[in-house]
Structures are given as C-alpha cells and as structure tokens.
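Report on one structure; see the data block that follows.
The complex is shown incomplete by one protein chain, all other protein chains being positioned as in the whole.
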Amino acid sequence: MTIALKTRLPGGLGSRLGGTLIAGLSILGVIAFFSIIGPFFVDEVLAQVGSVRPRQPPGGDFPLGSDAQGRDMLALMVHATPNTLKMGLIAGVIGGGLGSILGLIAGQFGGWIDAVISVISDSLMTVPAIAILVVIAGNIEEMSTSVMAVVVASLSWMFTTRTVRAQVLSIRERGYIEVARVNGEGPLEILFREVMPNVMPYIVASFVGTSSAAILAIIGLEALGLGAQNEMTLGNTIYWAQQSSAVLRGFWWWWAPPIVVIAMIFVGLFLTSVGFDRFANPRLGRRA
Amino acid sequence: MTPLIELRGVKRTYGAFTALDTLSLSVPDRAATIAIAGESGSGKTTLARILLGFIEPTEGQVFYRGKDIATMSAAEKFTFRREVQPIFQDPFDVFNPFYRIDHVLEMPLYRFGLAKTRAEARPLIEDALSRVGLRPQDTLGRFPHELSGGQRQRIMVARAVLLRPRLIVADEPVSMVDASLRATILDEIRDLNRTLGIAFVYITHDLTTAFQICDDIVVLYQGKVAEAGAVECVIGAPRHPYSQLLVSSIPLPDLSRRWGDDEMQAAPEQGDRPSAGCRFAPRCPHAMDQCWRVDPAHTRPDPDRLIACHLDREGAKLPGADIAQVFQSRNNAAQSMKGTAT
Partner (left out) sequence: MSVSGKSVSGLNVSGTSGPILDVQNLDVVYDTVSGPARAVNNVSFALRPGERLGLIGESGSGKTTMGTALMRLTRAPGRIAGGRVLLDGTDLLTLSPRALRATRLRDIALVPQGAMSALNPVMRLRRQIEDAILAHEPRTTQAQLRDRIAQLLTRVGLNPAVADRYPHELSGGMKQRAVMAIATSLAPKVIVADEPTSALDVVVQRQVMQTLGRLQAGLGAAVVLIGHDMGLIAQFADTVGVMYAGRLVELGPVAAMIGSPRHPYTRLLIDSLPGIDVKRRLAGIPGLPPPLVKLPVGCPFAPRCPLAHDRCRVDLPLSQEVAPGHVVACHLYPDNATLPPLTIKAEVQP
C-alpha cells in the first residue's frame, strides 16, 4: 500500500518517503504534539474528579463536555493520552529491546544459547497473554503506570525475538558475511558491524509493532478495571465510562473521545510501520 | 621447492555423502595458474573451501608452505588467512548494502595491520582499484547498488589483491557477469598473476576461460579427479570421456561445430552415485564391463596428463601417481625454462 508522492528532496530521499510513511508520521506527530504541548495549556486540575460541573454535553466552557464524575473531557484527553503513550513506549522499548537483544544473540551464536532462547520464547508465545496478564494484574496490590508497562512488556518480547533471530540467520548466509570473516573481522564485530545495521529496519518495525500491541493490551486491561485506577489514561476513561453506564445514559462525549484517540494512534502506528518498510528498502520501489 | 599449498590424501565427506574423494594436489610456489573444472556436484567448491581453510578435510592434511594448517599457531594462521584470499561468485551478494564499497576495502587493511588510518589506507586502495581497471573517483564513496555487476566484481578482485596474497582462490568469478565483460576481468586476473606473482586457483565450469588464463587444469567429476594436466592437453585433446563431453558442450560461435538437436545425453539427474565402479559409467559412451565393477586408478598416459579411466590401458601406473607428480614435472620444466634455481 503506497501512495505516490512527488517531492524533491535531496539524495533521492523524496522518492523513498512514501505518502504512507508521511501520513502515518503526521498522525502520530499530531497526537504527540497535543500530548506534549497540551498539558501546558490545559490545567490538570480540570481532569480530576469533581472539578467541574458533571454531565455537561460538549459546548461552551467544556469543548468536549464533562463526564458523570465531574472531569473536563478535553482536559482528561489531553492528560490521559500522554500517559497511555508513555506506557506503550516503555513497554515497547523494554519488550522490543529485550526481544532484539535475545534475537541477535540467538541468531548469531546458535548452539545451546539459541536452543534455550528459542524454547523459552516459543513456549511463551503459545501462552494466552491476556489471560496471564489479567491474572498478574489482578494480583498486584499497587498498580501504577510503570508497573503496568513492565507487566505487559514481559509477555511482548517473544515475537521480536523470533523475527530478529530469523533475520539474523538469513543475513548470516549472505556473501558479505563470509567476506567480512575473510577480511579478518571477529564474530562480535560481525554481529554489530555487519549484521545489525541490516537488522535495524526489523528492529524498528518490531518496536512499533510491540508498542502498538502493548498499548492495546494496556487499554484492554484498564478497560477491565485492572489498571492503575487512579491514573488518567485512555483505558481507564473507558472503564469509568462503562462503570457509569455512559452508553445507556447517552453520554457519548465520554466514551467517544478516547475511542477516537485510540483509533488515531493505531492508524498512525500502522501507516508508519508500513511506510517505513519502503523507506528502509529503497530498492523495493524500483521494479526495473 | 616447498609447494605453496599442498593437499595430501584429502577426503571430505558429509555423512554418507563423499563430496571429495581422496585427492592429492600441490600448488607450486611460483605464481601458478591452476583451473579446477567440473559441474555442480563435482566437489570443486568443496575443494576451494578446503584450500581457503574454511572447512577441514575429513581425512588427509593440508599444508601451507610446509606447515599443516590443522596444527598452526594463531600467528601462523593469521598469516595464512592474509596470504590466501578468495574471490566469490556472486557480485551482488558480497557487499553489505548498508555500507559504501570503501568499507569492504578498508576493513582488511585495518584488520591485517596494513594501514591504521583512512589516510594510510587510501593510496593502497587506489592502487588496487586501478590495477583492476577501475577509477577510484568513480567507485569510492558509492553504494553497491549504484555500481554494475562487472564493477562490483572488479572491486572484489581489488579487495583480494589489496592484501598482497600469495594465492587467490577464485570461485567462478565471472559466471554472473556478462559474457563480454568476462574477458576483461579475467585478463586483469591474469595480469595480476604475471605482474604481482600471485598464484591463482580458478574454479569454473567454463573450459574456454580456463584454457585462456590457466596453465594447468584438474577436471573433477563427482568428487574424483577424472583428468588433470596441462590445459593444452586436457582441453585441447581431452582423453577422458567426461572431459570430452565438457569440451564438446562448450557453446562456440562456430557454425561448423553446431550441436544439432538430436542427441540426448543420459542425464545424471538423480545425483545418486554408483556404489562400485567408475562414477561416470552411467553416462559414458565407452563404458565397458570393467567400468561398472572397478573404480579406475589414476594413470599417467603422457608426462603432462593424468587420467582415471579404464580406456587408458597403456598408461604408466606410477606408484602413487597423483596430480602433485604431474604438476611437479611441469614445475621442474617451467623452472628450468625460466632458469630459476629451486
């Protein structure tokens, strides 16, 4: 899925920055912008329980209305989004980072190291993650956003490990690895100097994928009430809305904004990850 | 004179499969040019990898300048690695797409201690590139995908030469390059042999190029030497039926030697080898009873030729007749011609 763009950027960059990548990055950029800038302009206090008149539909003082517990929805969105994103990012970095390192090691060194890592990752992959996460989250006394991120990360590294490992194995068969050996490079040097740069696109893509999966899992857990209920996050907002029967009571401005924001995040992540592939692989575009 | 590299009784098996059957070969230390010819499955790539020290023989030993590779010290191994360099077949796969081509030329200089900084490396690299007919300003700083297959392969030749090796093992270096460019690249390889005194082992299935740039040739069939000796003998007047098949299959732009459509060769497609007797028997137009029962030993019908074929009944069966002997006599002849003392 590529949207052709005719731009003139130096070094042939323009042809590689497909419309897909730009669209994805723009969406994410908008969300990031509001997440970073927003809190400076909108007071956090307004997003606390009981700070404004409850149950107000959008309009006037409350551009996005207020919920049944007296929170200003706009303020809530502005503060909840960065929290959710932060958790997703942390989970993505931990899960993706751990997965990448394990995948690199397993692929490069093979033997029993590979066997151990693969067995662990393959068996964990078959475990229904949500079920385990529910059990773990349900048993944690003091849930916080960071803890939530780590919990989710613990079960999200396996796919990255497999992908990165497979890529490393494939790259090791390439001629230039043998040339590197003949050039006198040692195994560790080969791993970091020759193999890793070619695995980077997969690592980045895995990071994006892991973050999205993590955000989804986090939102899911929060919507079930297993999140850090005192924190402002998108998932918690949905939880609170459900608890107060917002749908039945017609408070659409309570459940709609978080859903829209969540949808935007995922669309942005998806387009970015698809578009990034084309950027990282300039030869894909040319079908001469 | 100590041979540059010597294989003694080398055999390589993978489980039940024999990739290379007991073989002795010596590459003399005098800028020799030896071709190893055969089709896929002949064992030529295995032989190349053994020469390069990439794999070990299952039986037998490999000697580099008199020292057994298997018992070399780290320092000796290091020298061996520098002095024996490969050129691979695929000019597309041998470059890391992430780096400019300078990377593959600089790394060996740094790792083998021939240069410490980019400034020191640069003149060596430029010299190597011009030796292969490339202009440094057109090639340095570029990414592999910006260059043509022919240019890339020449860069690989330059890389091999950079380290001033004693032996270059080239595994089908021009088979993935356009026919019209092959001549140029091979010519450059031959020049390097003459001007820098680098010995070449040229692995190929193309007998015409083997003829043009090599003095000696070893023809392998399913892991065994079918025929070996001077190229003028083996290719000009092949005696082994397999060599004859190879030579007659060369597509020459010569209308008096057209193939015609009617011949149907018995194909060895299954890849299974006869358990006894000569491996070539299933395809041999002259196969006799004996060929199916006894694997022919090597004989020496001419001073410059060695053959493994029951058709050669008169050939001198010298004790331990092997390629080392055949090439040795040519070495001596070549030496006496050049007047070099051994």
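All chains are identified by letter, namely A and B, in their written order; residue positions are counted from 1 within each chain.
The criterion applied here is as follows: contacts are C-beta pairs under 8 Å (C-beta built on N, C-alpha and C of every residue); 3 or more make two chains touch, one makes a residue touch a chain.
From a predicted model like this one, the values you see are computed outputs, not experimental measurements.
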Among B:70, B:252 or B:288, residue touching the chain not depicted: B:252
Contact residue for the chain not shown (choose from B:168, B:186, B:201 or B:225): B:186
Missing-chain contacts mapped onto chain B: 39-40, 148-149, 178-187, 190, 205-209, 211-213, 235-236, 245-247, 249-255, 258-265, 267, 269, 271
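The definition used in the following text is that only the chains that are shown with their structure count from here on.
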Centroid distance [mean C-alpha coordinates] between chain B and chain A, Å: 53
Contacting residues of chain A [partner chain B, same complex]: 174-176, 178-180, 182-185, 194, 197-198, 283
Residues of chain B touching chain A in the complex: 52, 81-82, 85-86, 88, 90, 93-99, 104, 107-108, 111-112, 145, 156, 159
